[in-house]
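Beneath this line is the structure, given in structure tokens, with notes to follow.
With one protein chain withheld, the remaining protein chains of the complex are depicted in position.
Labels for the chains are A, B and C, by order of writing; each one numbers its residues from 1.
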Amino acid sequence: MSVFVDNLGIELAGSGKPIVKGVSFEIKPGKVLGIVGESGSGKTTVALAMLGYARNGTCISKGSRVEIDGKDILSQTATEIRSMRGKLVSYVPQDPNASLNPALTLREQLVEGLVTGRNKMNRAEALERVSSLLAEVGLPSTREFLERYPTQVSGGQLQRIAIAMAIAAHPRLIVLDEPTTGLDVSVQNDVLRMVSRLCTQYQISAIYVSHDLAVVSHVAHHVLVLYTGRVVEYAECRDLFARPSHPYTRALLQAIPSIRERRELRSIPGTVEANRMTGGCVFRARCLFARAKCEIEPDLSESGPADHLVRCHWPIQGPLERLLSVIEREDAAAAQPLLQIVGLNASYGRHAVLHDVNLDLHPGRCFAVVGESGSGKSTLSRSIVGLHSQWDGKIELQGRRLEPNCRRRDRGSQQSIQYVFQNPYGSLNPRRTIGDSIVSVYSHFFGVHGNNAQRRVKETLGRVGIPSSYFDRFPNELSGGEKQRCAIARALICSPQIVVCDEITSALDVSVQATIIELLRGLMRDGLSLIFVTHDLGVVRSIADDVAVMNAGRLVELGNSDQVMLAPRADYTRHLLANSLELVDA
Amino acid sequence: AQSETPKQGGTLRVAVPGSATGSLDPHRTQGFVADIVRFTSLTDGLTEYLPDSTVGLVLAESFTANSDATEWTVKLHKGVKTHDGNEFVADDVIYTVERILDPKNPTKGSSLIGFVDPKAIEKVDDHTLVFKLKKPYGLFPNVWANRYLRMVPRNFDPAKPIATGPFKFVSFAVGQESVFEANEQYFRGRPPLDKVVLINVGEEVASINALRGGQVDISYTIPYTQAKVIEADPGLHILNNPSTMSIPIYMRTDIEPFNDVRVRKAMMLIADREQMVKVALSGYGLVGNDMNGRTVTPCATSAVPQRKQDIEEAKRLLAEAGKSGLKVDMIAYRGTAGMVECCQILAEQAKKAGVTINVKILEMAPFIANYPQWTFGVDFLSDLYLPVATRSLLPGSPFNTAHWDDKEFNALQEKAMASTDEGERCDTIAKMRAIENERGGNLIWGFANVLNGYRDNVKGLVPYSVDSPLYYVRNIWLA
Amino acid sequence: MTERQLTMTMLPEKHASSLVLRLVGSTRVRIGFMLMLAVVALAIAGPFFAPYGPTELVGVPFDIPQRDFLLGTDTLGRDVLSRFLWGGRSLVWMSLAATAIALTLATTLGMSAAYFKGRVDDAIMRLIDLKLAFPSIVVALLFVTMFGSGKLLLVLLVGISLAPTGARVVRGAALSVVGREFVQHAQAIGVPSYRILLRDVLPNITSPLLVEVGLRLMWAISALAGLNFLGYGIQSPEADWGLMINENRNALSIQPWAVLAPVAAIAIFTIGGNIFAEGIARVVGRTDKEEAQ
Partner (left out) sequence: MKNGKMAWLARRMAISAVLLVLVSALIFAATQALPGDVAAMILGTDATPDQVAALRTQMHLNDPIIAQYFSWLGGIFVGNFGYSHIAGLPVASFIGTRVKNTFVVVTISMLFALPFSMLLGLITALYKDRWFDRFVLAFSLSVNALPEFVLAVLLVILFSTNVLHILPALSILSPGLAITSQLPSLVLPCLTLFLLQITYLYRLIRSAVIDVLSTEYIQFAELKGLSLRRILFRHALPNAAVPALQAAATVFAVCVGGVVVIEYVFAFPGIGTALTDAVGNRDLAVVQFIVLLIATTFIVSNIVADMVTALLTPPGRGEGQ
């Protein structure tokens, strides 16, 4: 018995505008289907439809078919669908932190699904099942543990609990929606291995949704690439990565940074056009190969080997030309460091977070700080800009000692060190236009107002690739990547010497990430220095000159990036590298 | 109703206007209706008012004066027992008089019997006393009918009010409810009711609702405007008391601007009394003629012509006094229905004469704090002519809000008090009232009726003019 | 297509002018605004249509509606219709002014508490606790007894008494804004606090603020009416809706119009205010949600 989906579509409830259209696939028992695509492409929408669920304001189109174990899910009544959820098909949410009820104990949430619906158990049985499940996912099932609240266990543990819940009733299909996004690399690896094992062991089919192609390449048997609600490519996993045929798939793969070599990233021009199914090929506006015929939407047709389906008039055959220009790293001129951190200890209240951190940043270079979540990367960067002021030690900018609190710092250092935040959605005031936001920063430092300031701002926006027509727009009229570029422009307008970037690409799609990284690389050529905080070793490899590896508030390794990536000295660094997934080799 | 024989038994529930005082003391009291209803049920006076505003004997069996009315012999009823079974005797009367006149503990009634010297009361025997007065006092028996001069036995304790009255104290929750039961031993015969429950109700609408909803049998307060509603209800009745209550608008005669009699007269001419009675009292009242005393029975009614609105004359007088376009503050407080309204009406009427009256409605506390020093305002008085004159028209008397001091009037008052001859007294009173009308300090535009509401089954209620029928609960019975 | 054209075509409706447009487009906003406007118009224009003066004594008390007095007469035999037409002005401006004072205070205190945190927050919150623990009715009684019931005083009293709970709401809303990155950025580059509060924080708490407008307007009106009830409000003979209710309340069962007319006007005003505020909050809230995506 298998999972069979035919012509699945989801549309806006009122207007009938399609969000996802014509998705068909089949999954054999014990096999994993990977669904990849950029943000907003409709991955979650498809995943939810497997459970007969459509989010508020949307509905599943007529004529869609989802068959699991021979049962047509979509033709059931609401109560029947409800009783199948968790039993026949189950779901693992993207963010277990937000998906588990913070007010209920783990026990209650684990048991509640088992004691209701079809094949319901009594409490004792359910508890027994729960403890065997927890053992299965490698968690303790002690009373103490079960009585905790979701906020009292770590993200990785939560995700395992969510998986335990999903497999509890031995469903035939399990839908995992980005289950490892937001987890540390080592945890991510554990979870992936667990998913694979469970699927084979119980012969459960699985849908694994992710925007991370590397991850998908490690778990999936088949992969489906979505672009704005359309399947653009569907193939056997190895085949897809070996010979990607759709221009979009290829472009996407070229945007992914690699740990193995320091190379230029190639972004996809333009931005994703959400929900636009206007008739032609969905990718044509950004496609390098687009021609007149692309105004007619191509069918999903076989290209090359059987069951490698591509929706393109001119599918590209052959493997991806992997190596783009590899960039040589220059060594630091042993000049006076621009920024020097000596013996930095930082804490929140009585909770010490950073311990004796020392590092030097030289002009025109990029210093990357990597580490797992909670290691203190953000604390370090916030201490540098003075947004976190509870620290001692010494931070010197060109030999001048900085005050811990940014408000006490002089204009000069406020201006010299700029900060770009992780979350592009929060970093611009949603009630002010882009132009207004940036102009006010410019006037603040240079006292220039009016047209002069506007001209200057437009210039700077140009430098980060934002057209000056965006000047009067509000942040919500921009995509995430554009917002992040505006945030960079806001930093640049101050003519800073150092820009501190705290995970500025982790909320963005890889193609957008590529744009940003290349933008920063360009700025560095103009003499800007960067402190670049990230957890992604691939990104580090592609942009950093020097790397500091952090673990639990300490620098465990410090060195130039080639050395650290190729010949790590610290165990911890080796551990990180071992767990970082790369695309499977073709 | 009077002809039926009273039926014994039952509990009478009466809604009385709210008061926060915890006093059952007939002498040291703030004198709110609720207080008076309470203590008049528990105590007796030597005399009491009858519905027609004449005076009847109660604890006193007789009053005998000497020829010039400077010595009064009072004989008490024999066999009157207090609630705890003691005989009520002459010593108790002396105790009461001393209590009322105690200079350290001022009481409401003290100014009424200021002419009595407690040391000059002679006890002849347990039931006979002789009051020796410095000045002649012709209406001596009448004065004792006043509600603030009720008799209490020696060592009276307001917390456990033991007296001679028709009802005995049962319970009392301050500001809430008091319960009294019939005094089986009452010397004038046991009252028909078994029990009386007095309930404090502060809000007028509330007390009417209570009456309509059957939660009380009598509501003391019925606003004039609501009388129609009660009358329309077949189960309810209005008791329309032609009260002696006047609502004088006083003008201080000793300071600007009303020290000029022309200004006072102008104000009196400004008032459209018909309208004031019609509006402020909804017609439940009698037009006044700037002199006290709604009735002066048994004397004849006054021959002074009724003053009417005359704006032109008022303007002329004001101009003559150099007070055209007069602007003046007027102090009002919510003492009784119609008080605030009459001020507002006068203010409106005064506009026609170019006079601006700014009515300020005060709370009790600030009003009292400066009483009786206000220049211009409103007050209410509720008594027969001579007591009113004594307490509010003589220099130094407590309610002389107009600060009026008219030599001729003062002398006439003295004469009226001393006089034992009714004809002479009536003549004097007529002269006094004529003077009030001519140059008094009070604009007496009307006399207000007092309306009570009661249910069908309440009998024995008759209209009173000096007191309220509710000060005589012993007459009431339930059918 | 160039990238520029592309982004132009794919964007949702414009924002800046679109907020106003959307507001106008919202049925709730329109209905609420119309209701409020109707009452304000009545208050302003009413006197020109009044058949009698507002204080003129024209009949007997509590006469029922008839040809000469379309809504009957009141406690002093004045024409209810005329007083009704005259009586809106003070209540409308007083309630709006009190609401404005309440919100200004609430916003200043709430935002400062959220923004400055620590001691300032503590101090402001304790001050608010103090004010809340102190029954406002007593404050009003005391002040009115001391200074008389001037309109300005009433407005101030009501405004101040409505501020603390508003300040709490504002603080709650502001707390989530002051942690946002754009505020941190402004702090990092040393923008003065007042400017951050004004330009970065305030515009982002408009939606809870607007809901508060409706609530507080309602409470301001009921507080003013409540003061009137206790005899501490506007004093006769002025024509004022609140006062009319109070003066004539005893006659609710015999001449209801003297009470119901002002009650209805006040009710329409507050309901309108609520619908208006809620409509705005919905539109702004929807815009916010889109932003969050």
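Convention: a contact is a pair of C-beta atoms (placed from the backbone, for glycine too) under 8 Å apart; a residue touches a chain by one contact, two chains touch by 3 or more.
Being a predicted model, the structure only gives us computed values, none of them experimental.
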Chains in view that touch the one left out, judged over the entire complex: A, B, C
Of A:Val23, A:Val46, A:Leu100 or A:Leu397, the one touching the omitted chain in the full complex: A:Leu100
Of A:Arg85, A:His444 or A:Arg490, the residue in touch with the unshown chain: A:Arg85
From A:Gly9, A:Gly113, A:Gly156 or A:Gly465, residue that would touch the chain that is not displayed: A:Gly113
Touch with the omitted chain, as defined above, among B:Asp125, B:Glu177, B:Asp254 or B:Glu438: B:Glu177
Those residues of subunit B which, in the complete complex, touch the missing chain: 15, 18, 20-23, 30-31, 104, 106, 108, 111, 158, 171, 173-177, 179, 199-203, 205-207, 209-210, 212-213, 215-216, 363-372, 379, 391, 398-399
Interface with the unshown chain - residue positions in subunit C: 126, 129-130, 132-138, 141-142, 145-146, 165, 218, 222, 225-226, 229-230, 245, 249, 252-253, 259, 263, 266-268, 270-271, 274-275
Where the missing chain touches subunit A, by residue: 48, 51, 53, 55-56, 82-87, 90-91, 93, 95, 98-104, 112-113, 116-117, 148-152, 165
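The definition used in the following text is that only the chains that are shown with their structure count from here on.
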Subunit B and subunit C, separation of their C-alpha mean positions in angstrom: 48
Subunit A-subunit B separation of Cα centroids, rounded to whole Å: 90
Chain centre separation in whole Å, for subunit C relative to subunit A (CA means): 46
Multi-partner residues of subunit B (each touching 2 or more other chains): none
Subunit C to subunit B touching residues, read off their complex: 55-57, 60-62, 75-77, 145, 148, 231, 235-237, 249-254
List of subunit A residues in touch with subunit C within their complex: 269-271, 273-274, 276, 285, 385-387, 406-407, 409, 411, 414-415, 418-419, 421, 423, 425-433, 437, 440-441, 444-445, 467, 469, 472-477, 490, 494
In the complex, subunit C residues that touch subunit A: 1, 3-4, 6-8, 10-12, 14-16, 180-182, 184-185, 187-191, 199-200, 203-204, 206, 287-288, 290-292
